[in-house]
Each structure stands twice: as C-alpha cells, then as structure tokens.
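Everything below concerns the one structure shown next.
Every protein chain of the complex appears in place save one, which is left out.
Chain IDs A, B and C follow the sequence of writing; residue 1 opens each chain.
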Amino acid sequence: MINMGIIGYGYWGPNVVRNFAAVDGVRVISVSDRHPNALKRAQKAHPDIELTTDYREMIASANIHAVAVVTPVSTHFQFAKEALQNGKHIFVEKPFTSTAAQAEELIELADRKNLKIMVDHTFLFTGAVRKIKELVDKDELGNLCYYDSTRVNLGLFQHDVNVIWDLAPHDLSIMDHLIKAKPQAIVATGGNHFTQHEYVAYITIYYADNVIGHLNVNWMSPVKVRTTLLGGEKKMLLWNDLDPDVKIKVYDKGIEIKNKENVYDLLVSYRSGDMWAPRIDQGEALKIEAEYFVDCIENDKTPFNDGKAGLRVVQVLESANKSLKNRGELVYL
Amino acid sequence: MINMGIIGYGYWGPNVVRNFAAVDGVRVISVSDRHPNALKRAQKAHPDIELTTDYREMIASANIHAVAVVTPVSTHFQFAKEALQNGKHIFVEKPFTSTAAQAEELIELADRKNLKIMVDHTFLFTGAVRKIKELVDKDELGNLCYYDSTRVNLGLFQHDVNVIWDLAPHDLSIMDHLIKAKPQAIVATGGNHFTQHEYVAYITIYYADNVIGHLNVNWMSPVKVRTTLLGGEKKMLLWNDLDPDVKIKVYDKGIEIKNKENVYDLLVSYRSGDMWAPRIDQGEALKIEAEYFVDCIENDKTPFNDGKAGLRVVQVLESANKSLKNRGELVYL
Amino acid sequence: MINMGIIGYGYWGPNVVRNFAAVDGVRVISVSDRHPNALKRAQKAHPDIELTTDYREMIASANIHAVAVVTPVSTHFQFAKEALQNGKHIFVEKPFTSTAAQAEELIELADRKNLKIMVDHTFLFTGAVRKIKELVDKDELGNLCYYDSTRVNLGLFQHDVNVIWDLAPHDLSIMDHLIKAKPQAIVATGGNHFTQHEYVAYITIYYADNVIGHLNVNWMSPVKVRTTLLGGEKKMLLWNDLDPDVKIKVYDKGIEIKNKENVYDLLVSYRSGDMWAPRIDQGEALKIEAEYFVDCIENDKTPFNDGKAGLRVVQVLESANKSLKNRGELVYL
Partner (left out) sequence: MINMGIIGYGYWGPNVVRNFAAVDGVRVISVSDRHPNALKRAQKAHPDIELTTDYREMIASANIHAVAVVTPVSTHFQFAKEALQNGKHIFVEKPFTSTAAQAEELIELADRKNLKIMVDHTFLFTGAVRKIKELVDKDELGNLCYYDSTRVNLGLFQHDVNVIWDLAPHDLSIMDHLIKAKPQAIVATGGNHFTQHEYVAYITIYYADNVIGHLNVNWMSPVKVRTTLLGGEKKMLLWNDLDPDVKIKVYDKGIEIKNKENVYDLLVSYRSGDMWAPRIDQGEALKIEAEYFVDCIENDKTPFNDGKAGLRVVQVLESANKSLKNRGELVYL
C-alpha cells in the first residue's frame, strides 16, 4: 500500500486526488493547499483525508511514500526537491519545471536516492494517443514526414506564462513520445497584443531524417480546435480530439515518386484508398496514469514519462521561448 | 469594344477565355498555345476564336488591345514584356513574376506606355473575400490582431516550384488586400522529403502594430483544408472556403483587459455573443474580375490588383523562400 | 423554506437532489430508494440528508412540503397520488404517468387540495429551448409550417417501454411548449426486431393550420443525432443539440409564392439571406427548473409545465402507441 500526499487543490488537483484515491494499492491520506477555501472543497469531496496548509508537515511525515505536486510551474522545483530530499517518490504536474537546470537537479537527486519521478503528461494515457503510439510502433504509417498540430481556443490568458508554456507542453510531450527522430533545432514566432505575454505562437521543430514538427497555439481563437495531422510515407492520420465519436482517422493515402533520378521529369502519383477509424479506449487517462505510477514504484520500473521526459519537454519550451523572443531565431537543441 | 488575346490554354486558360468571352464590351479573338492539343480543345469549345501556336503573331496584331498571360510563372515576364512593348494592356496569372526585379521592370514599362497591368488575384473577387473586405473596411472586427490561414491538401506536387510558390500566392494577395498594417519581416520554415522542392511550409509575417500573419501550406495532407481565422480586437471571423453554405462566420467574441497597469493582477474577461454568417454573393470570381479589367481600361482606373500589388506578393514570396532555405532566417521586407 | 423529499435515486435522481439542494429557499431533507446501494451512493454524496427505504415514512412526515418522484414511469401514479393525499406538492419525472386517466386523476386531486404539480420537462429549461421559445414568441420565424426532429443513437434498449415512451417525451414536451396550433391527429409507424418493444418509430402529428410535426426516434443508430428543423413562413431554424458551440442557427431563407390564383403558372421564388446563431445561455436546465418550482409554490403560480402539460404529452404518447400498434392508424386526439 502506497500512501500519497497531494500538494495543490486548485483546478487540476481534485482530479489527481480523485483518480489516485480510486487506484487499488494507493491511499491518499493528505492534501495540502495554502488557500483555506481549496481545503474546504477538498473536505467536502473527501471527508476522510487529512488537510493542511503546511505542505512541509506532509512532506516530513514518515507515513507518506509519494507526493504529487499539482501547483503552478514556478513552484514545482521547490516542492519536488523537498519531497525527494525527504525520500518521497514524486508525481509532478506538467511542465516539469521552469528551467532545464532545475529538471536536471531533480533527476540527479532522485537517481541518488533511488526514487521515482513521473511527470504528469496526461495526454500520453488517453485512448487516442495510446492508439496512435500503437500504430506508429507497428509502422502502420511508414516513416514519418511531419507532425502538425493546432491547439487554439478563446482564453484562458495566463498571468505568469505565455501561450507556449500554457498550451505547448501537451503536444511536446506527445511528440516526444511518438517521434523517433531526434529534434535538432527550433524556430518559434508569434506575438503579443493585449498583455506582455504572447497569446499566439507558431513553433517549428526540425528533426533528424527530414521530419518536421509544427504547433499552432493561440489563446484568442473564436473556435476551439484540437487537430493533429501526421503524415507518413505510407499512410496519414488525422486526430481530432474534439470529435466525440471518431477521434482518429487513418487515411490510406499517399504519394509515390517515380523517376527520382531526373528531377525535371519526376512522376508523382497519388494513392487514395480507404479511411479507417479505430475504436478508441474511453478510460479516464489520469486513472490509467495513476495506476502506472503505482506499478512503477511497486515493481521498480522506469516510467516512460519520467524526469528525463519532463526535461526534454522543458528544453524544447526554453528553446522555443528563446526563439520566440528573437523573432524566429534558429535555436539548436 | 476591347479585343483580347489569351496566351496559354492549359489548366486555367479555358476559364480565362470563357469568362472574358462572356463580358460585354470584350471580344476574345485569339488564343495561343504551343501545344496543338490545347488548341484543339480551344477549337472545340470556341469554334469562332483564332488559334495560333505563335504568340508573337497575336501580340503583333494591331487588332488586339489586351493580352492575358496564362502560362507557367517562369514565362510571365517574357510574354508580358513583349505584350507591353507592343502596346497591349496585360492581365497576368498569379504569381505576377518569378522575381521582384522582373515585376518592377514591367511596372515601369507599363507606366511609360500608359498601359494597365492586372494580376489575376482571383480570390479577391470571390464573394467571401469581398464580404470580408467590406467587414474590415467598416471596422466590424476592430483592430486586427492576427490572420491565420491553413491551405493544405494532397497534391499536386509541382515540378518547378515549391509549395510556397504554388499555394501561398492566394493568401498573400488576400492579406495584401485586407491587412492595413505594413508587413515588416518574414520567417518561413518547412521541409522537403520526396523531391528537392519543399512540400510543406509555415510562413509568419510580422506586420506593424503587433499584427501577426501566418500561413500553413502543405501538399501532403490527407484532408483538404481551406480555413482562415481573423482575430480582431472587437470580433473574430472564421472563413471556411470549403463550406458550401456558410463560408464566413463572424463571432461576437473577444477579450477585455482591465487593470492594465498592474501586469501581475490584470483582469482578462471574455465576451461571448452571437455568431453571424452573412450571405455571400455566389457570382463567379473570374467573371467579376474580367469585368473589372475592362472597366479599368475603359475608364482609365488603376486596379487594386495592379502590377504593384503583384510586386508586393512576389516580394513576400522571394523573402519567404529565402527564409525557408535558411531555416527560418528573419528576412526584412 | 421548502423542505423536500426525493423518491428514487437511480440514474436521474442524483441530478434532482443536487440541483434542488443548490436552490436558495429549499432544503432536501430526505431521499428514499428501495435499493440499499442507491442509498449508499446518496449517503456518500450528501452525508447530511436522511435516507430511507420506506417512501411512506417520508411522505407522511409533517416536515416535508414537497416530493419529487424520480422513479420508473409505471410507479409515478402511486407515489404522486400518495404524496398529494398527504398534502405535498409534487415534482414528477417525465413522462408524467402511464395513462391519461392517471394524469387526470392527479390533476383533479391537486386542484382539490390546492397543491402544485410540476412535470420534469427538463428540456424546456435549456438555453436552446428558451431561446427558440423567445424567437417563436417574437414571431421571428413567421407562421410555423413544420417541426421535424431526429433523436437517434445506439441504445439504451429499455425493458419495460418502447422507443416512443423512452425518447419521444422530450420532443413532445417541446412541441407542446412551442407550437401554438392545436394537435388534431397522429400517425405512428415503426418496428421491432430484437425484442417485443419497438426500437424505431416515426410519429407524424397533424396540427391545425396545416402545421406538421414529425419525430424520428431510434435506439439502433450508429451515430447519435439530436437535430430539429423548424420551418416558418419567414425564416427557418436548425437546432443541433450536440453542437457544443452553435446549437441554434436561424436562416433567413424562405419561399414566396406569387400568382397563387393560377396553380398551373404559379411562381415560386426563393429567398436566401444571412444565417444567425444567437448566443445560448449555458446554465444547467434542471437548476433553473428547480428554482421555478420553488417560485411557483411560494408565489402560487401555475407552472407552464404543470399537470395539464404532462397530461397532454401522455395523451400524445398513448395515441402514438395505439397508432404504432395498428401500423399507422390515424388516431384523433
């Protein structure tokens, strides 16, 4: 039995508490938040959990084996570090940390103390991403050519970070998970208009093997869009995360180049076959992730969404941000 | 009565001939193409038009007042220059020329000889763009924040140009027409995979007044998308050119920033009102453009899609291409 | 302060409890269900509410002023009647009763005892239906020509009733609310295949003034559809209840008939103008309905969804069922 404490009961915290509480082999025994109102809500939903405004009390408790950090990103490092120092496994909200240096320090610390880090890249546990991963691993699409994602909606403007730090971590964790080629360099553009934080950004990632990644993130779109295209040499995939029924469509479409030697006379032919929409598992992603966290601790496995995965996402965020501030400067990873 | 000759009867030429032939005050009296098969098709559709494989014959004819150049872009300059030299007004397919220098030379020549240049930015004459122009001119959207367009589909890979030269001229001519702020610099990214020409590109244009433009063009998408978002300070607009019924939706949505002085405590509120889809005129764009060409000649008007408009588009194409080749280099206009 | 008891804590009961509990001026003090497991769930969600497996205890309590009946339809009559006999106002799940005779007896009883009946026609309190009602009352659409609704999905096959009793009450209550013309006769067709209950049915209602109503209800559709068309003489309306953003579209489209005297030479012209999607209030319908129930009791108002409205829906259900069993027999109302 793993006893957990959760720091932070704001927007996402209640989901973390509810899902960990539902996992066999876990007891959520403590919740900490510095806002008394948050604790009141926690009390109402989970009358049997201990509440405290002092996270140190929780972290120091010998009765706690693992801590989830569900607070704003600027505070992750401090909470995570103290938890590790006190010998706790940690589950940290995405993005992992504010800087790559912080992430590296946490990874080193956890390694030294033989503790697990899991970064809450929730999307990796959705039925949609698990299905895409399965298709990619089976080479259903062929060699990847591009990954192009649009993630736009109206709001919520954040006070402390720009749209890249707010919306891009989702896609960056997914790209890290799916794309085998190594990211090499980044170009980010975008703009601000209303506040000093950019509300719109366009990120291109150059990968090895001529693979291109692109993200379009925007806080000021009249319509909500969550659409990703994956172009493979053999097939192409459209993922519309807002479609309640048919999230993933695999198109048996592609191009074939003949006569490659002679570029002035090359023959491009187009193939257009069936479309296929695999059934997607509907289970709650966070529940599956919580079970995986327990599994990794109990069986001493390294999670694929470990500290290093979190670090890779933070590195891209830092580089993208630097490029954005310098109007598309090419930043090598 | 204006007598016209048309050079080029390939993919687009038949539309140009058909539409000019239907305009009052115009006679299409000659069609030239170096492929005999093209002339056979022209003969069948328009038995009464003179046909020739020698464009010089047409250009030299005293009976011709205006020439339409509907050939691959690499040939525009030569045909257009000779036509101007022979005292003909010209109607030139987009993009206007292969280089800005060529465009400047043609503009200068036309000015000297007091002839009209019209560049076939057909989209400006669609009901959709005319309606958006009307809304922008009436300041229905408020100050523009961004223009974001996606123009992707499967094929057609071009042999002689990359996806920027193939697909971006549409949006660039529309942006030139709609956006009042001046473009200042460009960043373009993208990649090739199958041939030496880039099949996918992402273009960011930095305008004055914090306006951002972005294009996503791709020859290798499993689905066809023609969607543009315009974000204004007052309202936002979604243009889906593939929707047979409701191409333009105006959303009475926006954000308001209060307490701007204090960035740490600024209040962002969201406004969400009605959506409105104005009726779009269904007339054929090229027909309206052809009538406008005649009107400009007969009444000595300068078309808004004149040589200078064509030049501006070519300048952006050249800059975008340069940026693309240098992985997002910032290129000032 | 109105003290309420709720009978039935199955699928819908928890929503009723939660919403009434959130209304100012109401206390939910008792929940009854004959299944101990249901009471356990109620206990967990609402630790402070009294629970009982004996509804008579609740109904007999002098401390209770109003009772909500949230049980299968076959039991509504008994529970509602006993509650009225004990001097309680009642809030009854739709459809009101199994037979029109039962509904009439409850109405008469409530009248005699000066008690309120509200039938839970929840849809009438959604933002969408309230907006349509507002448009109809302002004569925005002109005289109604037809109301055509499709309500299909996969499952849930009911054990005790056919698809008409399961899905049609929603639309029938909305039609009763919106359509001013009187229903005169009904034709219902459909079929069964898997069980003895019809899984698909098509109901036509003939109204006065040449108004036609039609429902398509089906438990065995691969896709979920919730779409209603209202055709008016001036405008037409499309209500797609599954669209998260734009539920209602008003089309400024219509036809005009000229030269009506001469049917062989009549001129029909079509008008096609803007489309307009009014903003819809997002409040939870059941919450608004619960507040209205309290308002009706405290201020002695007759709810528009009173026993008589419930009766009218049951009369149509009975007639439709009779017609269905006799393969489209015309049943007068």
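Following the convention adopted for this analysis, a contact is a pair of C-beta atoms (placed from the backbone, for glycine too) under 8 Å apart; a residue touches a chain by one contact, two chains touch by 3 or more.
For clarity, every value in this text was computed on a predicted model and none was experimentally measured.
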Chain not shown, its touching partners among those shown:
A, B, C
Touch criterion as defined above, residue of C:Arg27, C:Lys81, C:His214 or C:Lys287 at the omitted chain
C:His214
Given A:Ala22, A:Ala185 or A:Val246, the one touching the chain that is not displayed
A:Val246
Decide which residue listed in C:Gly190, C:Pro278 or C:Gly307 touches the omitted chain of the complex.
C:Gly190
Even though one chain is not shown, chain B touches it at residues 47, 223-224, 242, 244-245
Residues of chain A (touch criterion as defined above) contacting the omitted chain
245-246, 249, 252, 272-279
In the complete complex, the non-displayed chain touches which residues of chain C?
145-146, 148, 150, 152, 154-157, 159, 185, 187, 189-196, 200, 202, 204, 206, 210-212, 214, 216, 218, 220-223, 229, 231, 233, 236-238, 249, 251, 253, 255, 257, 260, 263-266, 268, 270, 272, 327-330
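In this section, only the chains that are shown with their structure count from here on.
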Of all chains present, which has the mean Cα position farthest from that of chain C?
B
Which chain has its C-alpha centre closest to the mean of all protein C-alpha atoms shown?
A
Let me have the rounded angstrom distance from the C-alpha centre of chain A over to the C-alpha centre of chain C, please.
43
Distance between chain centroids, defined by C-alpha means - chain A, chain B (Å)
39
Where chain B and chain C are represented by their mean Cα positions, the distance between them in whole Å
53
Contacts with two or more other chains, residues of chain B listed in rising order:
249, 272
